[in-house]
Every structure is written in C-alpha cells, then in structure tokens.
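A protein chain is absent from this complex, but the other protein chains hold their places.
Chain nomenclature is as follows: A and B, assigned in order of appearance, with residue numbering initiated at 1 for each chain independently.
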Amino acid sequence: MFRITVTGGKGGTGKSFVAVNIALLLAKHYRTVLVDLDLEAPNDHILLGIDKLKNEEPIKLFLPFINTSKCTKCGVCAKVCDTGAILLPSGAYPIIFPRLCSGCKACYYACPYNAIIEGYHVLGYVYRTNIVIENTELTLVTGVLREGEEHVPPGVNYTRKKAEEIETDILLMDTGAGTGNQISIALKNVDLTIIVTEPTPLGIHDMSNVLKITNEMGIRTWIIINKSSIGDTSKIYEISEKYNVEKIYEIPYHRDVVSSYVERKPIVIKYKNSPITRVFNEIAQSIIGLVRSNGK
Amino acid sequence: MKIAITTNKGGLDDQIADRFGRAPTFTIVELDDNTLEIKNVYVVENPGSKAGSGAGVRAVQKLVDEKVNIVIGPNPGPNAYIALQQSGIKVYAITGMTAKEALNRVIEELKKK
Partner (left out) sequence: MVSSISQLEIVIASGKGGVGKSTLASSLAILLAKKYYLIAVDADAEAPNLHIALGIDEWDIVEPYIEGRIAYINRDKCTDCGLCADACQFGAIEVRNGKYYVNKWICEGCYTCSFVCPVKAIFFERDIVAGHIYVKEKTIYGFPLVSSEITPGRPNSGKLVTEAKNKAKKIMGSKKGLILVDAAAGIGCQVISSIAGAHAVILVAEPTPSSLNDLKRIHKLAKHFGIPSMLVINKADISEKYREKILEYARRENIDYLGDIPYDENVPRSINTMKPLLEAYPDTEASKAIRRIAEKLVKIIDNISEWRLKHLPAKIEPFIPIIIKPGNNIVK
C-alpha cells in the first residue's frame, strides 16, 4: 500500500480540492481509497457531488463505568485521570465526566480491583462510499465527529484504521486544518506528504509548522502553492529549502476552480483542458512514478 | 463546618479570585458548627490551577478531599458546576470583595437559618 497524506495547517487553502482531484487521477491507474480525516467539517464528498454517504458505523470512544460490586472507592482512577474526568465525592462511587474523557483507558488499566467496565460513547461515525465517476472507481471513507464532541485525535485514529482495513494500492488521506496531534496521526508511516499552502502570512506560518513535523518524522514532502497568483511565493521557496522539500508545484487562482466548486464536479473531470488539470496530471504522474519505483 | 473561598495569594484579606476552576488558592475557614465562630484559617493550593484541562473538576476534588461544605467564589464553569452538585457542596456566587467580607455575608445568611 502506498500512503499519501494531504495536509496544510491553515483552513481554506484547498486541501480537499487537491486531495479529491489527485485521488481521481490516481484511481484511473490504481485501486485508490480516499480518506476524509477532517472530522469536524468533512467535505470531500461535497466536492465529489455525493449527497449520501453509505455504510455508517459508529466511532466508539471508550468511556469508563464503575462496577460498584468491585469498586472500593480507593480513588486511584480519579488520581490517574489525565483530563480530570473522574471525581470521587466523599463516601460515594467515582463520577465520570463524559465530555472531559479522552478515552485513554488509563483508569481501566490502573484500577487495582478491575472495577472499571469498558463502556463507550459515540464520538462520531465512519462511512464508506463507493464512487464511480466516468468509469473511474474510487472508495471514499469519511469520518464525522458528533456535534458537541471535542476529542478529535481518537476519531481520526479510528477512521484511519478502518480505511487501512480495505485492500487497496493507494491510500490518500485528507486531513483537517490545524497542526495538532490529529494531523500527526495521519502522518504516521506515510510514503509522501503533500502540504497545500497559499502565499499569505497565515498560510506560510502554518506551512512552516507542518514542515517541522514532516521534516523530523523524515517523510518525503512536496508542496502545492494554491492560489499562487494572489501573493508573493518567494518566502515559501525559501522556507522549503530549509526543510528538505522535494518538489514544489504552483496552482494559480483560476475561474475554473470556482466553477468546479459551485457545480460540485471535480475539475479534472469537468475541465479536462484547464491549466489546473494540467498541474494535477503532472503531480499524479510524479506520484505514479514513486508508486512504481517503490514496488508497492 | 468548613467554608472555602477562591483566592489569589490566599488569606482572608485577599480579593476573591475572578475564576473558579483555575483560582490559584482556596482559603479554607473552619467554623464551629453551632456558634459559627472561626476556629481556624488555612490556605491550600488549587490543583485545578495547574491543570491543562478539567480544572473545574480537579478544583472540586480538592474541596472534597478537604471536606469543605460550602464554597464562595465566582460562578463555576459547566464541569465544576456538576461536580459541586454531585459532591453536595453548596456555592455562594460572590465576587468583587475581599474573602473576609464575603465570608461575613455568608455567615450572616447561615445565622438566619
């Protein structure tokens, strides 16, 4: 399996736009799974014009329950809880605060009396939708966080694990915005990272933050400068050199992009002659070159 | 009975802290159950002030461990609120004065009952 992660830090740079279009081009040649790991606001399916996601499965996050027949109210669980989700009122059994619980299971393993039962609460849902566009088959795995839930990393971990269970040649992950550990989970053990940025102060700032992680993790990194015509790109090239970026591509701001968003049709399908499609084809060819040489 | 007051540096002359879960200290006052006379005053650090998350719950756990009956301070946040309810600790939401002034007000209230 060849694994690619598309990420970028700042929201709105066009990560999903890039992920969706490259996935479609790769899917013409290899079995491809596209994974939408933007659990707070997934939109790959929207860009693909999909109205209904299929095969819903709940993402279960561990939630401790106290087995009162074994619990001695010793309070170890409350002490080890890293997020302050367990309270031991005096003379009473421990109380769990579900919204604070990160699902780490420390209490479960630490309890000297095995008095913690594994329960769960529904963090969100994973979907698996098979798509066919102009005879190209693509499998889309989507993770969604339930409203009100805030623990993103375990949800991302679960969704990625589900996607990895599928027999495929290429796994392409589209992350959410940010530079927290939910992004690092998607960067583990990947063959290529594509950072999508834009020539604005915030875009460049976030790109640098992601580069710190990919560089240290020793991952092959490419950069796509989206909307490259709106600002000064020289800083991006400068910073990229510091962080061993292998390739840099530019996608100018173009009307075709806006049209493809509005019509919910990927640009490589609807506007095959667009200069944007040309860049995507170049990128896809480079990736295919890597896949072949990796022998995967 | 014990009454805790959220404070900054600590002590009855200190101003009431403006937040509950991450108040730097609790000033704890021991009162005679019948006469409500002050028998002892001491200051403890609030573990909630050191917590990355779940500060409110940790603050309440400290109050539970100190066997506090009543706490005086600003309105607690959503998690601290539930924790206090579950622990049976009563809250008097008072700010903008010294710990001593607030304590006196609450003692007045209690004497009426």
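Annotations for the structure displayed:
Going forward, contacts are C-beta pairs under 8 Å (C-beta built on N, C-alpha and C of every residue); 3 or more make two chains touch, one makes a residue touch a chain.
Since the model is a prediction, treat every value here as computed from it, not as a measurement.
Contact with the omitted chain, checked across A:H29, A:K105, A:R220 or A:H254, is made by A:K105.
The chain that is not drawn here is touched, among residues B:L12, B:V29, B:A51 or B:I89, by B:A51.
Among A:V6, A:I86, A:L187 or A:I225, the one in contact with the hidden chain is A:L187.
Within the set A:Y30, A:Y120 or A:Y243, the residue that contacts the chain not displayed is A:Y120. Along chain B, the points of touch with the absent chain fall at residues 18-22, 49-56, 74-79, 81-82, 85, 93.
Across the interface with the omitted chain, chain A contributes residues 10-12, 40-41, 62-63, 65, 80, 82, 96-99, 102-106, 109-110, 117-122, 147-148, 150, 153-154, 157, 160-161, 177-181, 183-185, 187-189, 200-202, 205-206, 209-210, 212-213, 216-217, 230-231.
In this section, only the chains that are shown with their structure count from here on.
Inter-chain centre distance (chain A to chain B, centres taken as mean C-alpha positions): 43 Å. Residues 78, 81, 83-90, 92, 95, 97, 99-100 of chain A are the ones that touch chain B when the two sit in their complex. Taken in their complex, chain B has these residues touching chain A: 48, 51-58, 60-61, 64, 67, 79, 82-83, 86-88.
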